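Removed from the display is one protein chain of the complex; every other protein chain stays in position.
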Amino acid sequence: MKLIIAAIKPFKLEEVREALTAIGVRGMMVTEIKGFGSQSGHTEIYRGAEYAVNFVPKVRLEIVVADALSDQVVKTIRETAKTDKIGDGKIFVLDVEHAVRVRTGETDDDAL
Amino acid sequence: MKLIIAAIKPFKLEEVREALTAIGVRGMMVTEIKGFGSQSGHTEIYRGAEYAVNFVPKVRLEIVVADALSDQVVKTIRETAKTDKIGDGKIFVLDVEHAVRVRTGETDDDAL
Amino acid sequence: MKLIIAAIKPFKLEEVREALTAIGVRGMMVTEIKGFGSQSGHTEIYRGAEYAVNFVPKVRLEIVVADALSDQVVKTIRETAKTDKIGDGKIFVLDVEHAVRVRTGETDDDAL
Amino acid sequence: MKMQTKLGTVLGALSASLMAGLPALAQDMIQNPSAEQMATMVNKGDTTWMLVSTALVLMMSIPALALFYGGLVRTKNMLSLLMQVFVIVSVGAILWIAVGYSLAFTPGSPYIGGLSKAMLAGVGTGTYAATFSNNVYIPEYAFVIFQMTFAAITPALIIGAFAERIKFWPLVLFCIGWSLLAYYPIAHMVWFWAGPDFLSVPDFAGDIGLLWGWGALDFAGGTVVHINAGIAGLVGCLVVGKRIGHNKEPMPPHSLTLTMVGASLLWVGWFGFNAGSNLESNGLTALAFLNTFIAAAAATLSWVLVEQLRHGRPSLLGAVTGALAGLVAVTPAAGFASPGGALILGLIVSPVCYVFVSTVKKKFGYDDSLDVFGVHGIGGILGAIGTGILADPALGGQGWFDYTVFPAVAGTYDMGAQVMTQIKAVGVTVLWTGIVSFVLFYLIKLVFGLRPSADDERQGLDQTSHGESAYNY
Amino acid sequence: MKMQTKLGTVLGALSASLMAGLPALAQDMIQNPSAEQMATMVNKGDTTWMLVSTALVLMMSIPALALFYGGLVRTKNMLSLLMQVFVIVSVGAILWIAVGYSLAFTPGSPYIGGLSKAMLAGVGTGTYAATFSNNVYIPEYAFVIFQMTFAAITPALIIGAFAERIKFWPLVLFCIGWSLLAYYPIAHMVWFWAGPDFLSVPDFAGDIGLLWGWGALDFAGGTVVHINAGIAGLVGCLVVGKRIGHNKEPMPPHSLTLTMVGASLLWVGWFGFNAGSNLESNGLTALAFLNTFIAAAAATLSWVLVEQLRHGRPSLLGAVTGALAGLVAVTPAAGFASPGGALILGLIVSPVCYVFVSTVKKKFGYDDSLDVFGVHGIGGILGAIGTGILADPALGGQGWFDYTVFPAVAGTYDMGAQVMTQIKAVGVTVLWTGIVSFVLFYLIKLVFGLRPSADDERQGLDQTSHGESAYNY
Partner (left out) sequence: MKMQTKLGTVLGALSASLMAGLPALAQDMIQNPSAEQMATMVNKGDTTWMLVSTALVLMMSIPALALFYGGLVRTKNMLSLLMQVFVIVSVGAILWIAVGYSLAFTPGSPYIGGLSKAMLAGVGTGTYAATFSNNVYIPEYAFVIFQMTFAAITPALIIGAFAERIKFWPLVLFCIGWSLLAYYPIAHMVWFWAGPDFLSVPDFAGDIGLLWGWGALDFAGGTVVHINAGIAGLVGCLVVGKRIGHNKEPMPPHSLTLTMVGASLLWVGWFGFNAGSNLESNGLTALAFLNTFIAAAAATLSWVLVEQLRHGRPSLLGAVTGALAGLVAVTPAAGFASPGGALILGLIVSPVCYVFVSTVKKKFGYDDSLDVFGVHGIGGILGAIGTGILADPALGGQGWFDYTVFPAVAGTYDMGAQVMTQIKAVGVTVLWTGIVSFVLFYLIKLVFGLRPSADDERQGLDQTSHGESAYNY
């Protein structure tokens, strides 16, 4: 199995989720994160004092899928999260050795 | 070493933490996440307008342990987080190549 | 590529980010987490009732870098995040099989 | 007009005059009094009540309305709503002393007053404003500030209709234009008159606003404030267009906690708004206060019950929306209806507004984000017409008074005719504000644009219009 | 009864009558006045004060109490508390005009009034309510709304005891039953009398509530409001049972910020509650205001000092809890005690309540979630008994007045006897409300159930009872 970690723009979340469900992804973990990258943050001014905000709000997806589905998931995220503007995000793929569904105890692919 | 990632029901956090401490886990990272899976979310109605909330609040645990302890940790989480209701969560195991304790510089198993 | 996960003290974030930028890290994901470890939490008293707070606020960094840069990143984090006080945090290194930049579709090292 | 309030206050007037050591007998009252004579007709209890009411109505706008609206939007736009309300209120206050007070409350035409009191010329600590009782006056400055808060909150009510997608300065510009072309004229038409000691004096009898002259009843601003703002909001959300993601993405209120705080403070402040509109402190003021309370409570319950029946459970948003609808509906009726009448009005308004904010809005697909039309517009219309019924003494109402006789006497009440008058008044208000609002929004859209870029809207107005975040936890 | 307030207001009455151009001399005062005569005894300054006080007391319930309680629960239950308070206040208001006012403030038996004023029959802009000064009246509507806010907030106080684990509609049902069977009767027993100009009139002398007749002193509702709610809360949390996870999981307040805002607004609103209870605006009103302020400040400090000694540092929750305890304790004493007496009362109440909310509660293991019993119950009892001591003129107190003489004269003060009377009054209140509450809770539990399912409780009442979240950041 693979763990696919993706950082995307928050407003793209719904769209990506729907696209992934469409290709058979049955679960994911979503975290609100602060992203740092080439997309620069902004400066905020409080009573004339400037602060550089280096982080941009992003949403981080973690999806574990069977090896077979992995590439398609990456492709789907890429296509739906794309706005061609800097800051669209990244996708990373890691190997997962083992998976368990708490409720049933099913393991690996059956657990997903 | 292994990185064990688990998504569980929030109210189970304390119980799981205690159980893990009991078997010798000495640290973890806890993140509040939005979970998506077979446990469907709910609909909220605001002034008659319905919104489907597809995400369910979950807690995500990340625990790095020595290979030896890995299975036991998975087992413990499974048993304590279980409510036999849909949405109990998932456990994933990944391989960790290297670990460092910032304070001392100890590495790998000593760092845990 | 490697995924470097580090849990550090929140007030060290800016310093670490700058140090990492200095050595050429061009992106990261930052999450606010609750940390559990040897650094014990504290007790809060509400109207005479004591509650043990077992978790300590930490910041979690995820950085994906080319293998070459990996060790240097670990070293840099270790040195900047260090306060020699318990609770300074941990650094974990995992292997990343694949990376994609959403905007351009560039892959692996080019994606970082 | 609030002629009939005379009835409610005749005893108050009696006692006031008794206390003033003046004979209470009608024939001893002073018609057409001089400023010096008015000075002897001021009661500090009334003055205090007007000052307090003014503070309460300001509280309705900041923070109450700002929180009520702000809590309903998404986090990324919270600050923009707080900012809009805060600045609009400030602009409204300045504009009021500059020209507003004069345009609304000096003689001129039946449609709008003159500029004789621009920059409050001639207003001083020794000038007085009439109340609805013969020979009872309040310091004119007290009247100026009380009415100022009304002029300041009304444009702020409108912004809920196109929340989360409006450019700041063009909005401010709209509020200025709308105050000049819609609020001041309508306030003049509904509320301007020479006062109870003058209406019987030929020279002054003509100094009245159009709708006031028709005999339309609006105790505290059902037409001037709520219908006025509700229609402007509807026009605004149509001209501005829907939010990106409307009916696609979920847009839950970011803090119903703050919305509830806002609603609660609106309720508290509304006592100043409605009971303060009696301009003095007597039994009728207490009745207006009670009616306001009852209507809000009743509307809260009826909305909650509708939800229980429709969705199987009651919501906080429903409860506070109901309370607001009740407060809106009772505004024109506060000093006219009996407590029982206020109860019925409150029970009825919620189901009606519910249909508009849920069904009608969905059906026509306009994006009145915070239901300014559905609650203020519809609730205001229902209340304005209902006032014609509930004011009937036959139903325990306060009726109306004939000030052309000195001192004023009770007039005979014709419910049918009164309801017609109310409907006509509503019609004039809807048309006037509808046209003015459309032209203004349209012109500003052409010249400056009303909407931020899609990217800015997506990122949220807090960052893009004001460079701040409402929260940095 | 507030007989002695006569003393404090004799000068006020003098000036009032002087101003009314009436001779101030006792023999010229009017015994048993007619409504027309009462109309000449109304001062608009008093009327305004009652209107303001009413607004302040409503603010105490929404938003103040709702925030104070809501901030103390976990996020997942925040909205349910806001909702409960908001709806209970609405129900309380409607019920009050329907039957409550009549049951509490019309003659009937020493235990409960009659239904002669149900739906406010006979109450109008020309009827008046007595104050504690001979020949000083306020519009009856003003008295109706002021007392309405008391009837509305009292049941809302109870809900803190079983917060986070109650079903919505059964709770509302309880509040209705409890108002009818506990609040109205006790309000009648403690506060009902014919008024200072009538008590000396044989026909009316008998129209008094039971405890009022005993001579129990309760200036603003120590028994009627706080003991009453505190005991009901204790009974409630026992019948409902503990929260899941009580003493196992940490349940820290989700927002002490909002709790502090609530406490602050409670403090501000309490001036209307206590000083408003004098029913007129004079030197004694200012004293009640001052005492309220001092007791709250003193109790804040003593609680904070206890914490400093016990835990080595003072907490905000401690400070605001102390303030609340002080406000509760001074409620029955506000118009009786000297400022020094209020200071001492405030300093004492915090340590006492501290022991109950920390030690006693833990010892007996009941889950009075937000310490309704520990603060309102205990603080109310301490204040009620303390009033018997502090009212003693020998200690600078205001003593009591004998209204059976016309005009009223100062009565001789017997501290021992008064304290006994106070204790008896507390006893009656505790028993009455204890029994009524138990029966009501028990029956409702049997018939409808009081508690949500364990799953619903775990997920939180916001979602499961109302389908909403307090926050969606």
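Each chain carries a letter (A, B, C, D and E) given by its place in the written order, and its residues are counted from 1.
Assume a contact is a pair of C-beta atoms (placed from the backbone, for glycine too) under 8 Å apart; a residue touches a chain by one contact, two chains touch by 3 or more.
Predicted model, so just to flag it, every value in this text is computed and none were measured.
Asker: Which listed residue (D:Met29, D:Met78 or D:Ala391) would be found touching the missing chain in the intact complex?
Answerer: Checking each option in D:Met29, D:Met78 or D:Ala391, the one touching the absent chain turns out to be D:Met78.
Asker: For the chain left off this view, which of D:Thr47, D:Ser437 or D:Gln459 is in contact with it?
Answerer: Spelled out, the listed residue whose C-beta touches the missing chain is D:Thr47.
Asker: Please output the residues of chain A touching the missing chain, sorted low to high.
Answerer: Answer for chain A: residues 44-49, 51-53 touch the chain left out.
Asker: Identify the residues of chain D touching the omitted chain, counting contacts across the whole complex.
Answerer: Listed in rising order, the touching residues are 19-21, 39-48, 50-52, 54-55, 58-59, 62-63, 66-67, 70, 78-79, 82-83, 86-87, 89-91, 93-94, 97, 119-120, 124-127, 139-142, 144-145, 148, 168-169, 258, 465-473.
Asker: State which residues belonging to chain E touch the missing partner chain.
Answerer: So the residues of chain E touching the unseen chain are 7-9, 11-12, 14-16, 18-19, 21, 43-46, 48-49, 52, 56, 74-75, 252-257, 260-261, 263-265, 267-268, 271-272, 275, 280-287, 289-290, 293-294, 296-298, 300-301, 304, 311, 313-317, 319-320, 323, 339-340, 343, 398, 471.
Just so we're on the same page, only the chains that are shown with their structure count from here on.
Asker: Determine the centre-to-centre distance between chain B and chain E, using the mean Cα coordinates as centres, and give it in whole Å.
Answerer: 49
Asker: So how far apart, in whole Å, are chain A and chain B when each is placed at the average of its C-alpha atoms?
Answerer: The separation of the two C-alpha centroids amounts to 18 Å.
Asker: Would you give the residues of chain D that are in contact with at least 2 other chains, written as numbers and ranges?
Answerer: 252-253, 311, 315, 317
Asker: Among all residues of chain C, which ones touch two or more of the remaining chains?
Answerer: Residue numbers touching two or more other chains: 31, 94-95.
Asker: Just spell out which pairs of chains touch, all of them.
Answerer: Listed by label, chains in contact pair as A-B, A-C, A-D, B-C, B-D, B-E, C-E, D-E.
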